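Here the structure comes first, spelled out in structure tokens, and everything after it is commentary.
With one protein chain withheld, the remaining protein chains of the complex are depicted in position.
Each chain carries a letter (A and B) given by its place in the written order, and its residues are counted from 1.
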Amino acid sequence: MPGASSVSRAWNSDMAYSFRTSPVALASAAIALILIVAAVFAPLIAPHDPMDVASLSLMDSFKPPVGLPDADWSNLLGTDNQGRDVLSAIMYGMRISLLVGFLSTLFAIVVGVGVGLLAGYAGGLVGATLMRVADVQLTFPSILTALLVDGVITAALPGTMRQALQIYVIIFAIGISLWPNFARTVRGSTLVERNKDYVMAARVIGVPSWRIMLNHVLPNVIGPVMVIATLGLGQAIIAEATLSFLGVGLPSTQPSLGTLIRFGDDFLFSGQWWVTVFPGIALILMVLAINLLGDWLRDALNPRLR
Amino acid sequence: MPLLEVRDLTVEFPTRHGVLRALDRISFSIDAGEILGVVGESGAGKSLTGAAIVGLLERPGHIAGGEIRLDGQRIDNLAAEPLRRIRGRRIGMIFQDPLTTLNPLYTIGRQLTETMQTHMRLSDTEARRKAVGWLDRVGIPAAAQRIDAYPHEFSGGQRQRVVIALALCAEPALIVADEPTTALDVSIQAQIITLLKDLTRDHGTAVMLITHDMGVIAETADRVAVMYAGRIAEIGPVAAVIRHPAHPYSDGLMASIPSLEHRVNRLRQIDGAMPRLDAIPSGCRFHPRCPHVFGRCREQQPELLDAGSTRAACWLHADG
Partner (left out) sequence: MFGFIGSRLLQAIPVLLVVGFIAFALFNYIGDPVNILLGQDHTEAQRLALIKDLGLDQPFFVQYAHFLWTALHGNFGISYRLAQPVGSLIAERLPATLELAITASVLAFAIGVPMGVYTGIHRNTLLSRLFMVGSLIGVSLPTFLLGILLILTFSVGLGWLPSFGRGPVVHVGGWWTTGLTSWAGIRSLILPAVTLGLFQMTLIMRLVRAEMLEVLRTDYIKFARARGLTSRAINFGHALKNTLVPVITIIGLQFGGVVAFSLVTEAVFQWPGMGLLLVQSVAVADIPVMSAYLMLIALVFVLINLIVDLLYYAVDPRLRIRR
């Protein structure tokens, strides 16, 4: 379409078209957006501050969510055993969950893409060894890797520093558990690109290797990386929630959704199910939305399925 | 009555840019035992015609109009099960790439006996005996031992022979061969074509030979159809089309083949390129590239007209 602006070309591109017309993609993007906004702006829009001990009163404890008797509109989703508002706790919790998930995925991407590019481009013994390491790590479930890394580092740190550094340890642990996925894909794509004529031409001209990797190879491998990144984000969030649930994750002063679920687990049998279930639903919604977007992205980027 | 009769066959692909018409009212026929070559550039619609005949068009392509008749009966509107029974048994198909056409996990003997037993009542021993016979006939040495071998144990040329055996083993009346030699070494190509020719002559099988290689057509076919942009440009006996092409496009094709007899300084070529399906010219599809174009060509699309010993879709022969 000659003369069209780049905006309208983007709007009409196959990928944007597929997004516009897919109700699933639109719905999940909408949900993800709502949750992200709620999480990011939690301090501004949350009805209560669950961490403000002074505002809590045991009189408010265990109020059920709206719709059940004894409920109160100021606590839409009820309160927990200390009177903390569940809705606000969820919003703050999502904040932490998203933050940790996002940072650990980023870490995994940087390490994974770097290693993948190196392994693919250098080839030979270096490449083979790096991939072997990735393969071996991949045979272990990521949660196990994250758990062990978390445990080892926590044990190695002197007790006083543990709490303060805990969040970084978690980010590191989860990131370490996810990098092989990126490395393998990037390496595969790099191998394919490396053998293409334009790369060989660049080498003949004398362009330095790192430049070829960065300027030529990298843009071509971004597509699959984005797909894995979305799915990886979902995995990272679940990993953090699981670690927190098991008690080896974030300290209870910065509760994530997983921590909240762990708190509430104790009250299942005494009937206050909402303390656990609502954070659980929030978690599911968030991960589901992210996974759906990742699925859609993968289908949109795969030319053969169209 | 011709064995295969195609009349006004139209194939369309609905896309989000609109409906693309890949084949526009194609008509031709094949008699029993004859070899019809179908030539044209990539994208002209040759393979689609073959696929449409056996009912293997890939979604979202579909037959939007016209008829296909086998021995007088329509086969384009059949349900799945009757269509399946025709495939293999009455119409066989040969694909282009022998390296991917055979299932790597089954022995070739198994693939042969399975095909035969699907269409004919045979005991296991009989089927096996026949399978060995077929392998022998297509020129696989030591057939009785090789029958239990897997496809990857054969060379490309040998695998294509196996494919031919598979296409013929249910003894169909017509074979659709879609670029059977394109993926093979030049030295093997001649062998495979000769094999195909001999076998089909022995069994009286008709062949629709789809290729872009005019040399193969010249050697093998009785008649040839030249396709362009989803239409048939010219159709007639091979010798006539090659020596006295009546359509400017066929003329250009024949002339662009370098000859061993006299040297030329420049190879003749046809200027321009075949139009995309979403940008088909008005009137005759070839008119933007035609050296003999005149007024009517731009306005009206010609049907196949008598042009001496062939038929050509060209207004030059309007009063012939």
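As a working rule, a residue touches a chain if its C-beta (ideal position, glycine included) is under 8 Å from a C-beta of that chain, and two chains touch if they have at least 3 such contacts.
Only a predicted model underlies this, so the values are computations on that prediction, with no experimental measurement involved.
A.B. asks: Quick one: which of B:T10, B:T118, B:Q191 or B:Q301 touches the chain that's been left out?
C.D. replies: B:T118
A.B. asks: Kindly note down the residues of chain B that lie in touch with the hidden chain.
C.D. replies: 54, 56, 80, 84-89, 92-93, 95, 97, 100-106, 114-115, 118-119, 150, 152-153, 163, 166-167, 170
A.B. asks: At which residues does chain A meet the chain that is not included here?
C.D. replies: The missing chain touches chain A at positions 136, 139-141, 143-144, 147-148, 150-152, 154-156, 234, 238, 241-242, 245-248, 258, 261, 265, 268-269, 273, 276-277, 280, 283-284, 287-288, 290-292, 295.
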